[in-house]
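Missing here is one protein chain; the remaining ones are kept as they sit in the complex.
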């Protein structure tokens, strides 16, 4: 078969290891060519060593290559996996810090809200560059499997403006399913479901235990009596009660997409949980990512050793990527949840938006279940995000500062907190801080800088309502059982 | 020809006078039968006297009848005009007062926001009753011309659940057009425009002076240098600057549909103007309506006398009603802006919603301009209202309390101010207060009352950020030049 | 589990045996209740004996019942399978004979063309009766699995007017796939495909052998060098050459849906093959059905004996029915081709029509692959049938004789042969002949009879271009190897 699978941003070492291990569990894919690329040569070298170790330890015919030159890595690729994080932690820090000055207290900030919208502005030009290269040097009909956030914005831009067949992939749906099964106390295999909506706001609209439908009340009861979930998932459970459906999204994430739970600083504490970054902590994912990066720099040898273990198909993860490639290459049907252009999949979301919904992959591609209708409340909430995303994509592609500001203005949480003037100044400040990664705004940034110099909107210096310090590597090591950390490091936001 | 035109809520005497005067300016409609009905016999009697006076003073062959029994009035009607206000000032007062306790400070509160949504709950059962009667006793194919607010909710319910061909009519578009012409200093006749969106959030997306396009900057400059508008229309001008398009809606109304201008009580004053109720005053329309009602009770004789004047076609108003009937009956084309089911009129609003947009009426009915696309920011703002309206309609038709609460929760201004718990309790309180007009919730209200008795959400006693006292008839008389009041009394909200 | 599966028209004994055998190969379905019904008590008794024999011979816990009273059979059913043939052979004979008088020479005549359209008129009232009973006495959400022709017309009526969740099932797609694999000389399992279009005009738009695409030229070559197919499938191969895609439909069937191959009697022989009824013989299926019926009356004992054999899951057929039920009841995904409402499945056929296309069945129902686009020629040909079907359904539901005639007039083959006057008289003649099964036309038939009495359009007495005599049971027995007959008898048209 000998298909080439390229990974952009392969320097996300833990995630690359996970993806490659999964892929190499498929017999038909063992003679693939895994082509790694990353702009950070050190991380790329680490990733290459990990992948080579896996291949050698299992005696596989897999070909491995690594190239800082992206176009070389994409040559002849049939699948291109995007795991990049444009701007890295440096830009990301300003996604969190600047909105805080205007009262917007985000937990993750990589989807919508001020941080996610700006993250999208950094991503889109990069994604379009990837697409350009794919069209030029990859195999005809190559597919882009995008893992990078902001998922909807990136996938939307790639499909509409990149001209590449793109699928957005996240693991939030599987995570929520595992959690529901756990809350209900039933084996996962007995729990069938349809999950639909938009990335990070996907809803379990039909849940069946051995064919029997699980209703809202039964689910609320299960979560409320669960000792851990009842503490960690307060926003999700509150939403479940009021909307009638459980959301894929983690407590921390969900709280920042809605106007109701994080707009009053003194109430944020009521709704979140500080046991893990993902449950709502101010800038939680920024802290977690910083700790992880530091950890890698010191603990790589242990990680490399682990890569030398025998591949066990029984431990292949439910990360969609390897399953999609398997289905396309072998024709074995795979059912999963994917981010694609709506076009009638969800009848009550716009046709042009990116939805995350149920589909079947076979030899011929993705076959999405269509004509699903979201419950009205779920649809309204998704729609608010979609409108923000559409403006964010359009602004990112055209470099239209006013549209970018309208996008942020319409963000539900920002809109509940800020006045228009505040939004206008906040966006100017973010543009200036991130100018390095925003080529499309190059001409507009000087004016933003000037406006900012004359800005009169007062701002606030604070750490946010629920901030934790970044821990040292030692503290992380102590705090976390080694094995648990390993697992978590292979995981990306959206969990 | 002898067509029957029925008016429900004819006791809105000033408005009935205006409509009938307009209709009787059309030669082909002078032998019509005007059939008045109202649940208030006193107001109905006043309206009848006014209409008879017009007919007599002009020596017309028009037939006039008045009946408290609605079905009698609708018998054989080809056009049914709805001007009713379900619940009257009593229910309306609670639309304003109860949300205030939860921090929601409305100016009009009859479209969306907490007040408008509840007003819709009162209206929909009544509208469906009207439709039921129309289907049974009116002429086959009779049309309902609805003037009652909340426009979109009422029209949506009538079309989807009433089974009657319904057109929603407002004068906001004409008012805005006059204002723009005045700001620009050009004769109205030279100013062509397309206005599109949803009722009370319709946007002048194309403005031409003798064919030359008027851009944003020119319009902003015109409004900002205008001595009166620059003071009265601060929200509209701010929106014009940021969105790029002028909105039909009055300053006070617009401020309550958006999350940005009325959520912080201490800032409301910055954006509104107290020279007239419509520019943003807390409960402004409630005060105005109360004063108008009182005024009528004392000043009817003068009003009646005015009705004895000769009809002057040159003074026929641009209120759509008479023009639509004229076009349908004579085939003379009329261009106006109407509230109808979207179905492709605005490509980026949902197909099922009620839009207010440009159309041509001829012998065959309304011919709406289709395939218009709203600018992204305008669309996003309209969409937020549409989602609220859809839930409000569905709740009103089914009596689903949870959906009603989700509707209020998703209201942009409510969502920017309240927490979910506050919304849940506020809606319970409104349901209990307005139970008399909410037959569809009869079964659900006892539980609401119980929850309320145990309610723990704290509320606030205040008059709102910008309240004025209701003035006595004498005060109104003094304050207003007689002629100006006359004009205003014939005008309905949305101006 | 104990699901009730009802079979209407169970007296199609061979087909009932096949369906039940398939179903009972699924372990989870073995405790089902199989409820048989038929208007012919003798056939019903035969079917019951067969089914009971299967159950007993395999020692299964299956419950079996048989009832002439249809409502009793449908009580509590979750699945209702329709195998009925309304009007039986008697009415069917006139579907063939009367059009022949007007020059229309059909081979099967049960889909569109004059015969199929009239067959639809007989079926629709019956199908709506079935649906009525299902809504009243079957399990909530019961599904109708329709095997009865005319497939598209029946399914369309059931969905739009019967209010029952209906799936239309045919085996043409599988048969064609087997044939293609055979022509190519490859194992079926290695041949993946997407087949899409409308029933009996479904097109293999994507064919892959181990992932490699099979193009037109390769397929033409394979069929042309095949000693049998090259003789039997001349129309199909000619269409393949000109349209670029192979059609599911048998040679005989296909020739009667198109205006080009059967309109000149002297050329019909060039395109058909007389080795089997299905390759184009005049009235071929009528002869075959008559012979089969006669055969059953004498040879039932042998058939019954065969039913006493051990069920072998390896011999379970690829008839969709049992696989769909299995997928719905167990959640095991099944990929097949189903007749459903289009709604975006095929982008270039109307949204309201019934398409036959690829889908995946799981616990939640049918998940059809959407946004497929037919090649333009294939779409045009399907569209012509769809327009005929739409009029046929509408006429059947409303009893509108003129619309029925317009439906027949627009049939591609009829339109290529007849003048409007001929069509009008032909339809009158068919209405009169089949009045017994056409309750919806009861009021209109006297007028048709009158017109007919005065009819001036000349007709022709002939047997058609390629007619064979019905053979005696003995002749059939001799002509056919016993085992082959057995197989064939379990097969329905469309093969």
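Per-chain numbering from 1; labels A, B and C assigned in written order.
Methods note: a residue touches a chain if its C-beta (ideal position, glycine included) is under 8 Å from a C-beta of that chain, and two chains touch if they have at least 3 such contacts.
Bear in mind that the values here come from a model prediction, so they are computed numbers and not experimental data.
Trainee: Which of the chains on display does the removed chain touch in the whole complex?
Mentor: B, C
Trainee: For the chain left off this view, which of C:27, C:308, C:420 or C:439 is in contact with it?
Mentor: Missing-chain contact among the listed residues: C:420.
Trainee: Out of C:17, C:70, C:263 or C:363, which touches the unshown chain?
Mentor: Hidden-chain contact among the options goes to C:263.
Trainee: Using the definition of touch stated at the top, determine which of C:81, C:127 or C:384 touches the missing chain.
Mentor: Looking across C:81, C:127 or C:384, the contact with the absent chain belongs to C:384.
Trainee: So which bits of chain B touch the chain we can't see?
Mentor: 192, 194, 206, 208, 211, 329, 331, 333, 335, 343-345, 358, 360, 362-364, 367-371
Trainee: Could you please point out the chain C residues that touch the chain left off the display?
Mentor: Residues of chain C in contact with the hidden chain: 238, 242-244, 259-261, 263-264, 267, 348, 350, 376-377, 379-381, 383-384, 387-388, 390-391, 394, 402-403, 405-406, 409-410, 412, 415-416, 418-420, 424.
The rule we apply is simple: only the chains that are shown with their structure count from here on.
Trainee: Which number of steps is the smallest that gets you from chain B over to chain C via touching chains?
Mentor: Contact-graph shortest path, chain B to chain C, evaluates to 2.
Trainee: My parser should flag the chain pair with the most contacts; which pair should that be?
Mentor: A-B
Trainee: Rounded to the nearest whole Å, what is the centre-to-centre distance of chain B and chain C, using the mean of the C-alpha atoms as each centre?
Mentor: 57
Trainee: Distance-wise, how many Å sit between the C-alpha centres of chain A and chain C, to the nearest whole number?
Mentor: Distance between chain centres: 48 Å.
Trainee: Indicate the residues of chain A shared as contacts by at least two other chains.
Mentor: As it turns out, chain A has no residue touching two or more other chains.
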